[in-house]
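Shown below is the structure under consideration.
Every protein chain of the complex appears in place save one, which is left out.
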Amino acid sequence: MPRIVRRVTRLLGLLGRRVVLLAVLLVGVFASVTFLPRDAAQSTLDRGASAAELAARRAQLGLDQPLIERFARWMGGLLTGDLGTAARGQPVADVVLVALPNTVLLGGLALGLTVIVAVTVACLATLRPGGPLDRLISATATVTLALPEFVVASVLVLVFALWAGLLPAVAITSAGGSVAPQALILPVLAVAIPQLGWNVRLVRAALADEARAPHVDAAQLDGLSRSRLLVRHLLPGVLPAVAAAAVTSVGLVLGGAIVVEAIFNYPGVGVVLTQAVQDRDAPLVAGVVALTGALILGLLLLADAVRAWATWGTR
Amino acid sequence: MTGAAVVEAAGLVVGPGVGPAVLEGIALRVHHGEIAAIIGPSGVGKTTLLRALIGAVPPGMSVLTGRLRVCGHDVLAASPERLRALRRERVGFVGQDPARRLNPRMRVRQLLGEMAVDAGPDGPRRLLSELSLPGTDELLRRRPGQLSGGQQRRVALARALARRPALLLLDEPSAGLDTALRAELAELLRSLARRHGVAIVMACHDRELVDRIADQVLPLGAPTMSRPVEQPLPERTERTEPGPPVLLGHGLSAWFGRHPEHPVLSDVDLRLAAGSASAVVGPSGAGKSTLGRVVVGLHASASGTLELDGVRLHPRAERRGREQRRRVQLVPQDPLGSLNPRRTVRASLTRPLVLHDRCPAEQRPGRVIELLAAVGLAEELADHYPDALSGGQRQRVAIARALGAEPDVLVCDEVTSALDPENAEAIMLLLARLRRERGLALIVISHDLRLVAAHTEQVLALQHGRALAAGPTTEVLAALDDAGGTALTDSHDPVGRAIRPAGLPPRASARKDG
Amino acid sequence: MELTRRRLLELGAGMGAGLVLASCAGGGSGTGVESSAAPGPAGPPRPGGTLRVGALGKVAAIIQDPHGSQSNESDYLIIALAYDPLTVPGDPRTVTPRLASSWEASPDLRRHRFALAEGARFHDGSPVTSADVVWSLQRLRATPAGASRLPGIDPAGIAADGPNAVVLTSNYPNADLPLLVRLTTFVLKQDTADVAGAPGTGPFRLESYRQGNARLVRNDTWYGGAPLLDAVDVRIFESPQAMVNALFTGEIDVASNVGPVAARTAQGRDGIQIVRRPNDSALPIVMRVADGPFADARVREAFRLAVDRDAMVAQALSGFGRIANDVMGTGDPAYATDLPQRRRDPARAVALLDEAGFDRSARYQLITADEAPGQGESAILFANQLRDIGVGIDVVRQDLGTFYDETWLKAPLYTTYWGTNDSVTFFASKTMISGAGQNETGQQDPAFDTAYQQAVSTADEQQRTSALRRLQEIEHQRSGYLLWGMADGVDLASEKVGDPPKLAGFGRVQFERTWLAD
Partner (left out) sequence: MAGGRRFWWGLVPAALLMVGTVLGPLLAPNPIDEPVTVPYATPSAAAPLGGDQLGRDVLSRLLAGGAELLLTAAAVALVVTALSALLGAVAVLRPLVGRLIERLADVLILLPPVLGILLIVLSWPDGGRLALCCAAVLLALPYAVRVVAASAAPIASAGFVEAAVAGGERLGRLVWWEVLPNLRAVLVTLLGLRFVAAVYIVATAAFLQVGPQPPAANWALMIRENAAGILLNPWAVIAPSLAIGLLAVGVNNTVEALAPGRGPVRLARL
């Protein structure tokens, strides 16, 4: 089947290009953290440390070497899986690999929730375009568009944790480091809700476009029921758009996680990232971006595969 | 054929409610086993009538007055559920362009199974055999994209028949079928009507099919749009002496993106004499349009030499000299997109005058009037917007705009393909007249061999990007006709014209080819 | 509220001028404790139960080295439970024995001999020897902050005196040495290679540590008597808001050092004990004495009269604190309570400013940072109050990194934060004597310097008290510090927590007597 081979090579080519892009991004991030005012030595040493101690610390952190050399060494390490050491001495890999799974759990659940709810809500809106439900959905979608995560999180904590006392206000990690399930509910909602607005509008627009396709008009003339029309004739055509929307949400979900983790004291990588930026810790920041970037690359590949599968027989 | 009529329509008026109605005073009675044909030029409302029969009038229009009963139900007063049941069990509708009306993601087995009355596993197989299609598993597993044009049309028909309908509505059933398949279709429809008692109503352009099987014929009135200006159709434009070659192309090749290994056009030579009209023909995908785009400089990834009066032309229009860009002009294919919807006709025509400063500022309004007259359009059209004009009028304005630059070479890329026969003929005559009066050299890209034979002297036939034959039109066409005649037609475009459903803009993603 | 190394640094040097030998009788004025809202559990203390304690800290800044500088309160709490220093803060004696059961100084106040407690053992059962203590103190002295944590003690000055005693020799007579070793002189086994989680001698043993959270179980063989709790779970919290929410929804039992707003929120809820620890932290406004617009003492006096101290305590600390009298070290037993308390006197302030030729048309910058709850708010309020005497103040907020690099010790007018204020001489030695390590006001005052020397270098009680009095008079009269009030340290605890720690400052880590009602 030459077509399979051609399609796979195209996907790999796409992946290859994106890996290069990730490398470019890492250069940008590493350099920008380094150029921030004050450097890692000043940020992590005690106040009132003497100039000598400062110089010694800079030498220890390698800050006295040229940027290109430091970045080359770090990237070299990246290839062999060694993410270098953070400004405070712990290996970057340990810091990130402990925190990243929690953020992936939070982000993954939020993304899943967002996509499922967005598709169902968009379908409901499409059943009666322009109807009261459709207008209500687009209005609420607009509201959630604008509400930043910390606003949603504050209100959720106030209502469900402090007033109603139903859910824990804070994510408590058990000894093994995993977060109790009911402590996940509010953070996931806080990250998912701001994403809902975008995804509902996108899927709604994709459904509206697909509804104008001739084969949908033909299906209507065949007297198919509304729900069958939606599931068998509209939704398959919309999958690529849903996949694309979900993937672009990943970056935003990660951004949201950073904000929500501080409020729920959630042991994720977001908190590590903000502190790393305060500490001007280039290896740690670049390490986090590398791992999250790799994660997003995987998801992008998945979305491409979905798009390729969805348009398999039609070309 | 006695018994209750399957379709009873009287005094039907369908229209947008404001302005002239599209259909007036329609009366139709079709009994079981009877075949009715609706005939008339395109755009007169045949499809609208067909859709009205099952209560699916196109958006923006409605059935204003009249009585309509189908299979014993009053369609106009039916509730949505009643209407849905009627369409689901009693009426099968097969639209034009089946390639786009079959769900691209469903396999043939599902397409038929979804509507089938007898849900047995071999139901789809029997349906396919009825339509002389191999009921093999391999075919049943295919998706519409993997079927030929003819196969797609028959699968669509099979899907309509799967529900054992009492009434079958067909829109241009014979389009895209070659002569043999059209004969089979006629047989099938006749047998459906006679043996299974199915009432059939079809909108059809194909006189032959109508004469052969239609029991009654419903002609719809002439189109209400403005009458195009035309002189009587001379048998052939008289031949003028071919002048010195103005445009020479040698070893022209072109490809898409960064894949020169799959060229769309390879090693084509082109010779265009001043004042001559040469056509470029060939099936869709042969590279006709690509050649035109290379000539006007819209296709950058091309190679080979192109010379205007001996001076080399850069493949990209932006890099060509101002005078070179003035002397070669393009008339685009799709009338819907040939004019900027946000600009009045006057603004569109004034622009070339300014760009190539053909005349001082104060003379420009007068010049616009002349251009409109040259293409046979009334002066007051100047202040209209394109959406107020018909397809034919828009193509004429596009030609006028090209003339504004007083070019030496005019590339017409399928300018008649979206027009009905009468308008197409008028445009070709207009081009012929302009050629004579202004010594224009014409490159006419078309798949309408009848027009090409009537109005061009030279022809270049392309197939799969290669030059098949070149030379005087009459000899080349005759030679190719003897060689089986199918070389120049293709499965999609019949000898007649593929009517693109008016009003539907090309979907954004449609790639430009052929 | 972000924690910084700075807070730990000042505690390292120890504080309080308590008499070296005799435990001073008079209780400190400010160490009284009130707790409102729910009272503690009634009945005798009972053993058992796991106490879940929340403490502030950044996951990115976690550190397990007892001799390192812990910027997280959570890390310090974990270390203070698992390891023992020589002496610890106490009430009423500000220096109470821990690993050192007793200590005495040579007549010239330079050689201090500490006797080790009987039966002190490491968690792995091996006894504590003077070699372990010497090795630990040498290691502490070698850290970058070592010199300021053991001031005046060179590495050579740390030596064993037999198996159960250690002698510290100071370069200058220093009566405060037992006080200085109170909080960072944690003792480890000699030549411990990996200090993280190494066996300690404290009341609890470290069982597990993960990303800043830790579980410590009771050390039954603790020489100070086995604690009542089975175990202590320490939870790290990035923000006080998250910690307080966790307490309200019952996920932790104690929220340590939460600040005034959380305390007021707790007043509205039942089942929450509010533990107020007065004189916990100072939020002075620093006016540079050496140069700039505040070099003239009259201008400083005018600013000290322009501040509305009661309004500051009410608005910035929500009432959880007391007004102060511009003298640092209010928790010191020898604090001069009889100095005249300054009150708001705008008219006098304006007169003084004009007399000093102060330019009231210009705008001045008051730089602040969010280091402690109430600090940012106090700056904004002070700027408003100064508008009443016609002085335009722009409040500039900086992040902590920039603040400590560009503002601290340099700017003419800024706010700062000092924790645990039970020693006047500590502040004098740290910030006000000429050449002091952290001279925030740039003060060079010979009279003040001689008063300080007399206070620390005499063994005679009478001489020491009069020198301390003289010191505080000068500070009250012309120092650069405008100390408008002292914030209470506030902990919140559920009603079933018995005997929560009640000491100001870092006394809050002492959970060895705490117990849980069932």
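Note that the chains are named A, B and C in the order they appear, and that numbering of residues resets to 1 at the start of each chain.
The criterion applied here is as follows: a residue touches a chain if its C-beta (ideal position, glycine included) is under 8 Å from a C-beta of that chain, and two chains touch if they have at least 3 such contacts.
Please read all numbers here as calculations on a predicted model, not as lab measurements.
Across the complete structure, the visible chains that the omitted chain touches are A, B, C.
Note that of B:Ser266, B:Thr290 or B:Ser338, the residue touching the chain absent from this view is B:Ser338.
Within the whole complex, the absent chain has one touching residue among A:Cys123, A:Leu184, A:Leu235 or A:Val289, and that is A:Val289. Contact with the undisplayed chain is limited, among A:Leu12, A:Ala59 or A:Val143, to A:Val143. Here one chain is not drawn; of C:Gln241, C:Asn325 or C:Thr407, the residue touching it is C:Gln241. Although one chain is hidden here, its contacts on subunit C can still be listed: residues 240-241, 244, 248, 259, 261-262, 264-265, 268-269, 311, 314-316, 318, 376-377, 380-381, 384, 395-397, 399. Seen across the whole complex, the unshown chain contacts subunit A at 17-18, 21-22, 24-25, 29, 32-33, 35-37, 139, 142-143, 145-151, 154-155, 157-158, 162, 194, 198, 201-202, 204-206, 208-209, 245, 247-252, 254-256, 258-259, 263, 270, 273-274, 277, 285, 289, 292-293, 296-297, 300.
Residue positions on subunit B in contact with the hidden chain: 293, 296-298, 317-318, 320, 322, 325-326, 328-334, 337-343, 348, 351-352, 355-356, 398, 401-402, 405, 411, 505-506, 508, 512, in rising order.
Simple rule for what comes next: only the chains that are shown with their structure count from here on.
Chain contact topology: the protein chains form an open path, each linked only to its neighbours in the line. Chain centres here are Cα averages; for subunit A and subunit C they lie 42 Å apart. Subunit B and subunit C have CA centres that are 88 Å apart.
Counting partners per residue, subunit A has no residue that reaches two or more other chains.
For subunit A in complex with subunit C, the residues that touch the partner chain are 37-38, 42-43, 45-49, 53, 86, 88, 95, 98-99, 157, 161-162, 165, 167-170, 172-173, 175, 177, 261-265, 267, 271-272, 275-276, 278-279, 281, 284.
The residues of subunit C lying in touch with subunit A in their complex are 4-6, 9, 58-61, 63, 69, 144-145, 208, 210-211, 213, 215, 235, 237-239, 241-243, 245-246, 248-249, 251-252, 399, 401-402, 404-405, 408, 437-438.
Contact residues on subunit A toward subunit B in their complex (touch as defined above): 213-215, 217-225, 232-233, 236-237, 310, 312-315.
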